[in-house]
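Before anything else, here's the structure in question.
What follows is subunit A.
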Amino acid sequence: MKALELIGKGEEMHGRAYIKSDKEEASSIIKKLKENGFDHFVMLSCVDWIDNNEFELVYHLWSYEHKEHVMVSIILPRDNPSMSSMHELFPQIETYEREIHEMYGVDFEGNNRLTPFMLEGWHDMPPMRKDFDSKKFAEDVFDSIPEIKEEEDEGI
Partner candidate 1 sequence: MGLFDGDIMKYEDWNKISRIASRKSLWMVHFCTGCGAIELPPVMTSRYDMERFGMGPMATPRQADVLLITGYLTVKTLKRVVNVYEQMQSPKYVISFGSCPINGGMYWDSYNTVKRLDRYLPVDVYVGGCMPRPEGVMNAFLELMKLIDEGKARGWEKYQKYYEQYKRNQKMAFNFEREKDEGA
Partner candidate 2 sequence: MVVEKIAVIALYTTIAMFVGILFMGVGRKIVARVHNRVGPPVYQGFIDIAKLLTKKTNISHGWIYDLALLFSMTGIMLTILFLPIGGVKLLSMEGDAFLVLYLLAIPALGFALGAGASGNPNAAIGVMRALVMMLSYELPFVITLIALMIYYDTSSIAQIVEMQHAKWAIMIPPFVLAAAVADMALQGMLMEAPFDIPTAPHEIASGPMAEFGGKHLGALMIYKAGTIVAYTTLFVDLFLGGGVVMHDGSVLAYLANFAVWFILIFLVFTLSLLINTSFPRFRIEQAFKFYWKYEALLAFISLIWVYLMVIS
């Protein structure tokens, strides 16, 4: 595959190139991919591997030239995860970073727009982390809201 030849490492996985990288190397890899035809940034996703105590950030890129999908994966520690922002390379990455910051608590250095995005008034743990107990939270918060107490109907 073209991407694997370019970078010189990684493996093929279900017809896609899968490149493992680390924090420092990632931006140079993605920059090199972008310069060599992989200029469509598809999405940025995050996986919570709670047993290994780590997060995996996956950058998905697509090339219209080579018709090839490449995933660049970065492993971050689960405590105080941080990553450098890549909004200089792809401006649209900013929104994905905002979402992942809100849902997983990953900090992106250099992104100035890490403000609340979909959740409003949220003060708990980021909700997509696997140790967040959504059921218990829903029971605590929403079931504690009382019913409307109606007086005996006197025909309003």
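Everything that follows uses one rule, which is that a contact is a pair of C-beta atoms (placed from the backbone, for glycine too) under 8 Å apart; a residue touches a chain by one contact, two chains touch by 3 or more; residues count from 1.
The candidate set was assembled so that all candidates are chains of the complex that A comes from, given by their letters.
Remember, it's a predicted structure, so these values are computed and weren't measured experimentally.
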{"item": "Complex partner of subunit A (touching, any copy) among 1 or 2", "value": "1"}
{"item": "List of subunit A residues in touch with candidate 1 within their complex", "value": "118-124, 127, 132, 134-135, 137-138, 141-150, 156"}
